[in-house]
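The complex appears here without one of its protein chains, the remainder shown in place.
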Amino acid sequence: MAKLKYTPFNLGRWLVWGGTALVMILLPFVFTEGFTLTLMSQIGIGVIFALSYNMLLGQGGMLSFGHAVYSGLGAYFSVHALNLMAKGSFVFPVTLLPLVGGAAGLVFGVVFGYVTTKKSGTTFAMISLGIGEMVFACSLMFPGFFGGEGGITTNRVIGQPFLGISYGPAIQVYYLIVAWTLACMAAMFAWTQTPLGRMANAVRDNPERAEFVGYDTHMVRFLTLLISSFFAGIAGGLNCINYEIVTAENVGALRSAGVLMATFIGGAGFFFGPIIGSIVFFIMVIAVGAMTKAWAFYLGLLFLLIVLYAPGGFASLIVMHLPVLKARLMHRLWLPYAAALATGAVLLAGLVSVVEMTYHYSLESKTAPEMTLFGFAFNVTDTLPWAVAIGLLVGGFVISRFAWKTVGRAWGDVVHVVQRQSA
Amino acid sequence: MKHQTISTAVELKAVTKSFGNTAIIRGVDLAVARGERHAMIGPNGAGKSTLFNLISGRYPVSGGDILVNGESVAGLMPFEINRKGLSRSFQVTNIFQRMSVFENIRCAVLWSLGYKYSFWHRLGGLKDANLRAEEVMESIGLKRRRDTLAGVLSYAEQRALEIGVTIAGGAEVILLDEPTAGMSRSETADAVELIRKVSQDKTLIMVEHDMGVVFNLADRISVLVYGEIIACDVPENIRGNKAVQEAYLGTEAH
Partner (left out) sequence: MEFFLISTLNGISYGLLLFMLSSGLTIIFSMMGVLNFAHASFYMIGAYFAYQISTVIGFWPALVIAPLLVGVIGMMIERHGLRSVHKYGHVAELLFTFGLAYLIEETIHLIWGRSSVEYRVPPSLDGAAFTLFTTEYPLYRVFMMAASVFMLISIYLTLTRSRIGLVIQASLTHPQTVEALGHNVPRVFMLVFGGGSALAGLAGVIGGNAFVTEPGMAAAVGPIVFVIVVVGGMGSLAGAFIASLLIGVLQTFSVALDYSFIDLAARLGIAIGPDAPFAALWKLTISQTAPVLPYLLMVLMLIFRPKGIMGTREG
């Protein structure tokens, strides 16, 4: 009887997983430019990294500011292993190199994790920050291992191609990343369905109660961190293969901040949240980054807005529409959403204008005051463009507020109807 | 097993507890026999919850010793005491709010069934854990609320779940902290039957204010006043005890 109950649910799950795998495999045939392949490779690695981070944040309730330590050290050990493999002193297939990274991540998880998991909450976050800074500071102290300012370089093409695979072409590296990403995603999802995974949730929600049902909360957190650091190390190993260089940035605060932002923007409360977050994050960093120097500013702003207005991330925004879809009430939201989108576009245009013009002004107002924005060419030293930009910003802000009020009202009505239907 | 030969399930020897300079427990001696249903009553502020917290390891003792099945547990962490066979409920409902009723109870059985920190077992395939969780859920009457999130249950349902989580691990010694607090008459009656059922063949120590529940269930009663036990006897004798009447019951016991 119990088996029959679970089957339809499992079928859905198989479809989702199979579909995801299919999409990842077929992607290079749809987007054929080189730069999209690079982007997708980075997203793949980012997904593993972010999912490993969410084991701590979303599953375990542990906010870490130093997760790059495990992936970075994993990358460093992988790059040294790869160089040894090239010389012949260490025989190991390149395909499995990420396991070296994983092992390194695991070892440092043991070294740092035992002490750091004794505490929770804010103290844990601060300790993770300190350890991250400590490891980064060490990177300049030991140039032999860390390669100093220039880092350690390597070549991923070593020895004879195996079945035609040398990992020289980027497409081969992409499929290697796809394979590892799918494997890690499956493994990390499976973990959430184990006793340890479930007790990590329990410790997150009510550590005291978890103790009183026989669990040592320190041990639960420590083991969770170990598994998380293992997967982070795998991501590091893939980074080593992908970029063929590892520098101190791999263990730096900026990388730790990045995975935190990606995970949170995507949504820490759902398994697929970090996946969405990684995609958004890398699109911001790479695609938007190619268009403007202010990409980091926009990323920070997006993060703050998510923290303030949608702390469950994009995943929660998607999931909250599911009951509405089921009740066939989406049509009530289209108009308010359209209004919010239109007014938001004005606000965004104003914001982008002010930001881009400020950047241009502070950098090149003396030498090259001309710039083009949205197809308009003007001098950044004239007052008219500034007046327009600020007008758009302020005006856009005012009309957006009206639009959001209608969205709020529409949602209120929808929630009312949904609640009445389910009562 | 060792504890089968020891007849005293829980023993407190000269236990004291102070918070800073304030003495809450001023020397308590108590011996609860195996299989006994023992109630602890007393005015508010007497230290009943504090005593529970000391026995279950939530707070350390300032002096004296506490033995569970003959072993000293003073100074042990709560999970260590729990693993020795003692489980407790909380006065303020303390469950896993974001998990379903079923998940709550399953979490409570995992350690006792030996799954510990396993990350290689699939939860759905753990026949013994799932079966036991279903049994406990049935016995506390929450089977129809199986997949409801604990946070949205009614108050009485949450109290029932609290008891369920407490007994699910199969502990030999059960501590219940005001299990019927805030319940209506009919809810209390149901709770009493539930407590009677789950404490069959176990040792039960209960803090209660509802005298009907106490005189209904208890084999023996201890009266705690200002951190000291002023009387410890069978219910009829307690009812007639002058000192107890003055301190707590009033001239008419109900």
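All chains are identified by letter, namely A and B, in their written order; residue positions are counted from 1 within each chain.
As a working rule, a residue touches a chain if its C-beta (ideal position, glycine included) is under 8 Å from a C-beta of that chain, and two chains touch if they have at least 3 such contacts.
Everything quoted here is computed from the prediction, not taken from an experiment.
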item: Contacts of the hidden chain among displayed chains; value: A
item: Hidden-chain contact residue, picked from the options A:M24, A:V107 or A:I127; value: A:I127
item: Options A:Y167, A:W180, A:F230 or A:F303, residue touching the unrepresented chain; value: A:F303
item: Residue of A:A137, A:A345 or A:A368 touching the missing chain in the full complex; value: A:A137
item: Interface with the undisplayed chain - residues on subunit A; value: 61, 63, 65, 115-116, 118-127, 129-131, 133-134, 137-138, 140-142, 144-145, 253, 257, 260-261, 264, 294, 296-297, 300-301, 303-304, 307-308, 311, 355, 358-359, 362-363
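Here is the rule we go by: only the chains that are shown with their structure count from here on.
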item: For the subunit A and subunit B complex, residues of the former touching the latter; value: 2, 6, 190-191, 193-199, 201-202, 205-206, 208-217, 219-220, 223, 227
item: Residue ranges of subunit B touching subunit A (in the complex, touch as defined); value: 56, 58, 77-79, 82-83, 87-88, 94-99, 103, 106-108, 110-112, 115-124, 126, 130, 165, 168-169
